[in-house]
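All protein chains of the complex are present and in place, except for one that has been dropped.
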Amino acid sequence: MTPEAFVARVSAAHPGDTDGLLALLDSGMLDAQGILAILGKTEGNGCVNDFTRGYATLALRSALTERLGRAPRADLALVMSGGTEGGLSPHLLIFGKRAATAPAGGKRLAIGVAHTPVLQPEDIGRSGQLDATIAAVHAAMRDAGIDTADDVHYVQVKCPLLTMARIEAAQARGRNVATHDTYASMGLSRGASALGVAVALGELPRGRIADADICHDWSLYTGRAATSAGVELMHNEIMVLGNSPRWGGTLAIAHRVMGDAIDAPAVWGALADLGIEARGQVDDAARERIVAVLAKAEASSSGRIRGARHIMWDDSDIHATRHARALVGGVIAGVIGGTQLFVSGGAEHQGPDGGGPVAVIARV
Amino acid sequence: MTPEAFVARVSAAHPGDTDGLLALLDSGMLDAQGILAILGKTEGNGCVNDFTRGYATLALRSALTERLGRAPRADLALVMSGGTEGGLSPHLLIFGKRAATAPAGGKRLAIGVAHTPVLQPEDIGRSGQLDATIAAVHAAMRDAGIDTADDVHYVQVKCPLLTMARIEAAQARGRNVATHDTYASMGLSRGASALGVAVALGELPRGRIADADICHDWSLYTGRAATSAGVELMHNEIMVLGNSPRWGGTLAIAHRVMGDAIDAPAVWGALADLGIEARGQVDDAARERIVAVLAKAEASSSGRIRGARHIMWDDSDIHATRHARALVGGVIAGVIGGTQLFVSGGAEHQGPDGGGPVAVIARV
Amino acid sequence: MTPEAFVARVSAAHPGDTDGLLALLDSGMLDAQGILAILGKTEGNGCVNDFTRGYATLALRSALTERLGRAPRADLALVMSGGTEGGLSPHLLIFGKRAATAPAGGKRLAIGVAHTPVLQPEDIGRSGQLDATIAAVHAAMRDAGIDTADDVHYVQVKCPLLTMARIEAAQARGRNVATHDTYASMGLSRGASALGVAVALGELPRGRIADADICHDWSLYTGRAATSAGVELMHNEIMVLGNSPRWGGTLAIAHRVMGDAIDAPAVWGALADLGIEARGQVDDAARERIVAVLAKAEASSSGRIRGARHIMWDDSDIHATRHARALVGGVIAGVIGGTQLFVSGGAEHQGPDGGGPVAVIARV
Partner (left out) sequence: MTPEAFVARVSAAHPGDTDGLLALLDSGMLDAQGILAILGKTEGNGCVNDFTRGYATLALRSALTERLGRAPRADLALVMSGGTEGGLSPHLLIFGKRAATAPAGGKRLAIGVAHTPVLQPEDIGRSGQLDATIAAVHAAMRDAGIDTADDVHYVQVKCPLLTMARIEAAQARGRNVATHDTYASMGLSRGASALGVAVALGELPRGRIADADICHDWSLYTGRAATSAGVELMHNEIMVLGNSPRWGGTLAIAHRVMGDAIDAPAVWGALADLGIEARGQVDDAARERIVAVLAKAEASSSGRIRGARHIMWDDSDIHATRHARALVGGVIAGVIGGTQLFVSGGAEHQGPDGGGPVAVIARV
């Protein structure tokens, strides 16, 4: 069978909203079995106590279970990313696979998914998590039928974080953890996962990375991962997006690396790779071709953007990741002319310091 | 004497930082007497309890007093606007007037300032404040030597807000106030002030506006005002910026109205009016010509941006004005390629619902 | 059959945690059918975008459905109250009814529940909601077998709030709503519901209350209600707690009204009514008798507590209800010596301005 990737973007009225998903299933365009992953931007704070991710996950899983009459496939990835600061609009990106009549005759969007085994609290932010991620990315590439890392444009990873309870559990077993700061654990988890992708895609040699480099040596990064941490899981969920000649359909993906948070030209570059030549803001016709925009946002560790001071790290009311998502969301919205953008925060080792990958999926 | 407008943009390391101002005075480019106004973006929350504005005002006034050996001129406008969300960078815009050898031979940036009398708490957000603003805008235009409202491109107004103490004081005198919600009073004050500008510039007839329309009928607005509320004053401070053939120098100002928060094309439009033709992000050479970018940001009251839901009004952790500044800051930073942008929140009656004016000052 | 009230307090590790509930059911002390209501303190912000309430509700309902093999009884009240500021500890209070062998020979805790019909957005914070609440309180008293309002000590009401979508829906039908400020709608909904309880319990005559008094005339209040607003429902859920000679068991309830937020003596008073005479902090033996402590917290509208200024209303980073819960939680924790306290915010018309009811359930 020739597979065809299916990507739908549906609005979410609140984190427990499953109406968009159910309407899609009702439409007959995709059956519930064909769903490989759902990425959601939810309106929590994207930090430790963001329970909108767990809520959305529970709601989506319950809705699918009710629709299917049984639990959904074990490898279904539900990747909720909290934080819709600025003008970002809560939405779901539903990724599926269905049968195409034939390959498209060119490279088309290909999707593969995989999970790591359950991680222990003491693995988070360390080699244990990193190595498990490498294996899972390779498994997801095989699942996608993508042979070469060059054809991978985006790897979405959902990863766990430490809570007080998890830290205590590890300590009760005589293990230490990478950090006692629950908020900091989110960064370490995202960072270790990103470096796992970098190794898996050949961007960095495994031997180059020691545990002490994680969230420390920012010269080490991948240009093609988005990792996001949530309290509701204890393993890494992986989805690989790339282009493959074996797939049918009309979708393709491209990416660029934003050199800093205001690198709008990177967005124009990714659009151009998909044949969308925009001068200034994308026009209505081109905007209709765009199915999904995915990007990582991060506050530069220098405290500056092109020499001008930002206050993200010194703000004790609003976390730096929240500022960064708002900023990058604004930069991309100005180019795209829309706000249903999957901008997630915490870009540790995902793109250069202060920057991050941006990927666009569009009809070609 | 032919006047020449002077505009300097200096970084602020914290709200009490006066080093940039003092260095400018040390440079001899402007003397302390020549300063007409200082606009500052400070890193507070821009809401009721943003004391960074009062702090910066006290610090600047103290520094000028020490330098001058006496208190600065009574009509010196110190307009601090709190809120540097997203990537916005704290900075001061110092506006001054100095002698030019001759008029420039074309229209050049002209500056005028004025104050209203002290307002009573019961005037805030009502006709009392609105009418006082009309008179003060006209006084500031006369001060600037601008004859026609068409040549006015930006009117900065700093206006007061209600606190519990002020509400109680009014009630003790038997007066009622426009609102008992201190946060809401900021919007009403900004709104009444903006409508005052609209009438003063001929954008709206005075008879069209009743007290009940203030912060209610959003079809009423000015395209050329930025009003900002602070706890540290009880009158309106006005600064008019426009172009005039009577002034010398090399600076000019242009403006456009952003139709919504992601209307990046409005920014390109204002740049084009100043002879800066940018496709995509402004290049380094053109960016050096840009001296100041001033814009208003606001969450659309519909809860939507081009049809997509935003969460600004439903977020009880971060105020809507903070989200809006971050968003508009990102949109403009993507065009300009820099983050020292004077984006202030609370655009009630300043531009259409969800949008707002954007002005650029550049060397021509 | 003689009923016996059952009250269990179980810890919650996160808003979706149902382990405590399931362990209770496993213990055989109560069967799932016997549960009348679950009150939960969840760790959201307790404001508009607090989705921990909806999350906990979905999780509890799903867990009960799975345990029962069908949906739980239609009148099961799941009343989640967000906000565990200060030291408040997230927990569930599970209220149930089971068979006793005989009446206790004295008044014992009695429980009754009822729901209003679904409310329209335009009813919220107005007479429509108030009158529906009166009827539902009376229905809940009948359900509890409590004949006289004097024996009612606490009425828990969960009520809806307005969101942008609900406001738009009402407007689309040509109706106006009580407020366009979604956060303010929570207060109006709580206030109208509380006044409904006041009328139902004979504390106020119905004719004394006009729509304009709701959240305006603070001299009108009940001393025995706790109302809490959430986005996840559109009707009022009512639970009446009182003492009745028809019930068995060992539990009883008492209440006092805190005159202001630091009225610790009210707590000692309620304890004394239950035979717990504490000088200073309750000792360990007495603390073990205490099953539940329920209180309402509110910032005084004067901006003062016993003459000293508080900053709750002027704080744009942390909502006043959050400050108030933290404060009252601290005051009560100092007396009780524990932090699993059901302190909920938003005490509009629940106790005098700045104060609120406090109730204690203990073994007698």
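First chain written, first letter: the chains are A, B and C, and each begins at residue 1.
The rule is short, and it goes like this: a residue touches a chain if its C-beta (ideal position, glycine included) is under 8 Å from a C-beta of that chain, and two chains touch if they have at least 3 such contacts.
Fair warning: this is a prediction, and the values are worked out from it, not measured in the lab.
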Identified contact with the non-displayed chain, of C:18, C:84 or C:182: C:84
Of C:57, C:116, C:228 or C:340, the one touching the omitted chain in the full complex: C:340
Touching the absent chain when the full complex is considered, from C:3, C:242 or C:329: C:329
Contacts of subunit C with the absent chain, listed as residue ranges: 11, 13, 43, 45, 84-91, 261-262, 264-265, 268, 279-281, 305-306, 308-312, 314-315, 317-318, 322-324, 326-335, 337-340
Residues from subunit A at the interface with the omitted partner, ascending: 45, 47-50, 163-165, 168, 180-184, 301-303, 309, 311, 313-317, 319
Residues belonging to subunit B that touch the chain removed from view: 13-16, 43-44, 49, 51-52, 54-55, 58-59, 62, 165, 231-232, 317
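Definition applied: only the chains that are shown with their structure count from here on.
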Averaged-CA centre spacing for the pair subunit C and subunit B, given as whole angstrom: 46
Of all residues in subunit B, the ones touching two or more other chains: 45, 309, 311, 314-315, 317
